[in-house]
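Quick one: the structure is below, and I'll ask about it shortly.
In this view, the complex is presented without one of its protein chains, the others remaining in place.
Labels A and B are assigned to the chains in the order they are written; within every chain, residues are numbered from 1.
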Amino acid sequence: MKAAARRRLALGFLLGPAYGWLALTVLLPLAAMFYFSFLTVAPVGGRIAEPTLRHYAAFFDKGFYQTLTWRSLKLGFDVTVLCILLGFPAALALAKYVSGRWREALFLLVVLPFWSNALVRTFSWTTVLRDDGFLDRAIRVLWPDAEPLGLLFSYPAIVIGLVHAYLPYMILTCYISLQAIDDSLIEAARSLGASSLQLFLRVVVPLSLPGILGGVLLIFVPVIGSFMEPRILGGRTGIMLGTVIEDQFTAVFNWPLGAALSFIMLGIVLVIFALATPLLRRRLSGI
Amino acid sequence: MSAVEVSHAVKRFGAVAALHDVSVDFADGEFFGLLGPSGSGKTTLLRAIAGFFELDAGDIRIGGVPVGDRPVHRREIGMVFQNYALFPHLTVRDNIGFGLAVRGRPRSEIDAEVKRMLALVQLSGLEARKPRQLSGGQQQRVALARALVTRPRVLLLDEPLGALDKRLRQEMQVELKQIQRRIGITTIFVTHDQEEALTLSDRIAILNEGRILQIGRPAEVYERPETAFAASFLGDANFLDGRVLDRGSVAVEGLGRIPVAGALPEAGATVRLAVRPEKFAIEPAGAGNANDANRIAGVVRGAIYSGTSITYRVELRAPAAGGEARTLTVFRQNLAAEPLAIGTAVELSWSSANTILLRS
Partner (left out) sequence: MTGGSAWGKWTVRGYLLLTLLFLYLPIVVMTLMAFNRSPLYQLPFEFDFVWFRALAGNDRLIQAGLNSVGLAAANMVVATGIGTLAAIALDRYRIRGKALLQILLFPPITIPWLIIGTSMLIFFFWIGIGRGLHAMLLGHVALSLPYVIVVVGARLKGGSHQLEEAAATLGATPWQAFWRVSLPVMAPGVVAAGLFAFAVSFDQFVISYFLAPPGVSTLPVEIYAAIRKGFTPEINAISALIILVSMGLMLVFARLYRFGGER
């Protein structure tokens, strides 16, 4: 049949390049990395590699890696929770308390930094948080004798930088959920006698849960794997699973170990996804 | 301007047969309506004529020439879509002139034709507007002008007035008919609105489930539907089931002997009759107008006042077979000031000429 063959040709031409590219640059490399994680050394430059499980074993043997993973998970948790606490009210404000041209403009303003250069944004925090930087000077305006806060190169600085980077994500996903809530639902609830608090807890929060959960998934995963922000803002205290993995590739050149650690991280991420999906489905089914 | 012939068209989409051996001839210059519920195949038939897909069996001729192997752009048709499908990035002028532009006509000719078309649809002066700056009715006229400018052989309309409000729709119906008369182009249009089909068409075809049930002029199809489906889809009908008594009458349980014109099957066979609600005369019992043959007694059980008419639900004295109450729907033109009260005893009568014999 000519028509079916023509269709297949067209689909191949249209979809082939894009998905072929993705296969070559994302799927195959991941597979390669998986393979590497089971080798003793990286088989480049004429070196012979043997299969081994010792890199994975190292994760379970050395407490160091587990502490590190725990730190990274905690970082992810802290950042995500802060993003929810700070971002949800902002999204609520945008979705329900502002309207018309203001809403479009403010929405754009919120999202704009997010789509700009992440490295530069992180760097900009160093200028604010450093000793005698903007923050210290601002505090000294009110309390002239204050000591430098010493925020830079500390855990709080990392958290601040990451929250700043990913907050717009949470605001975005919550906003999409919240603005889909029909005003008539709220009016109906009020006409049934709900107070503002009840309205909030019983109507708004449940309906915006998909947005919150979406934001959580989009934030938690990259934060766990971050290395740039911890290094720039945390200095020596900024050692996370991400920075250790990065080390394997840029300083130590132990690629198989880096690969193994990466897959362990990926595994953790998948486990979290797997745990979250039934939760999500249950919550979403009522929508 | 050409006639269109469809013979034994069959089209399947997956397991569903959208067209089942459909045959119909559209005469040159006629305004033909395809009427039916959703899924009846009317749109499929229209699109088959347009050429958006090939038939599984059967063929289509335009102007006597088979077009089965011709793709859409070579069939010389004009089509107006349900939501107009105007090109959003082009002005009204470029939209209308599109068909001429793709044929490589010179700019001067295109401009002249566009002007002529705009005058025809009464939108002169709007050349530079974009579709999103036009009202629904204006967009519809632009779509029509665009379809006609290339002087196609056939004009196909897919529920063209569906998106308009009632008043606008009625205005457009009149205009559409006038334009078609003027140009004389064979026009086939699809609608599920029976009133529209009756008003616009020279002939109608009623479709259901991929088959054509009946073709004819509006009055014919309306007054003499052949199937129960046609009787109730086009207009309303009261159904009476009975048994053939002799050459000219049918016995209906509780109503007695009903004279029926037309070819009846042999005595004893069951038949289904229909009488339309507007064919009844309804009088309070004892008013004593003894002109019509068929008379039944009943009681008013419901009355809906619609301004121009009143719809009565009348429960007949004589129950149907099986003992349930039989109710007839009656339309009565609003002549008297007061509608009949619920509970009034009434007498229904109608002329035998209005008893419809259904084939199935």
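Worth pointing out:
The rule is simple: a residue touches a chain if its C-beta (ideal position, glycine included) is under 8 Å from a C-beta of that chain, and two chains touch if they have at least 3 such contacts.
In this text, all values refer to a predicted model and were calculated from it rather than measured experimentally.
Taking every chain of the complex into account, the chain not shown here touches A, B.
Among the residues B:R103, B:R181 or B:R247, only B:R103 touches the chain that is left out of the figure. The chain omitted from view is touched by exactly one of A:L11, A:A57 or A:L275, namely A:L11. Summarising the interface, chain A meets the missing chain with residues 7, 10-11, 13-15, 17-19, 21-22, 24-30, 32-33, 36, 42-44, 86-87, 89-90, 92-94, 96-98, 104, 106, 108-113, 115-121, 123-128, 130, 132-134, 137, 164, 167-168, 171, 183, 186-187, 190, 196, 199, 217-218, 221-222, 224-228, 231-232, 242, 245-246, 249-250, 255, 258-259, 262, 265-266, 269.
Mapped onto chain B, contacts with the missing chain fall at residues 50, 52, 71-74, 76-79, 81, 83, 85-89, 98-99, 101-103, 131-132, 146-147, 150, 156.
Note that in this section only the chains that are shown with their structure count from here on.
Inter-chain centre distance (chain A to chain B, centres taken as mean C-alpha positions): 59 Å.
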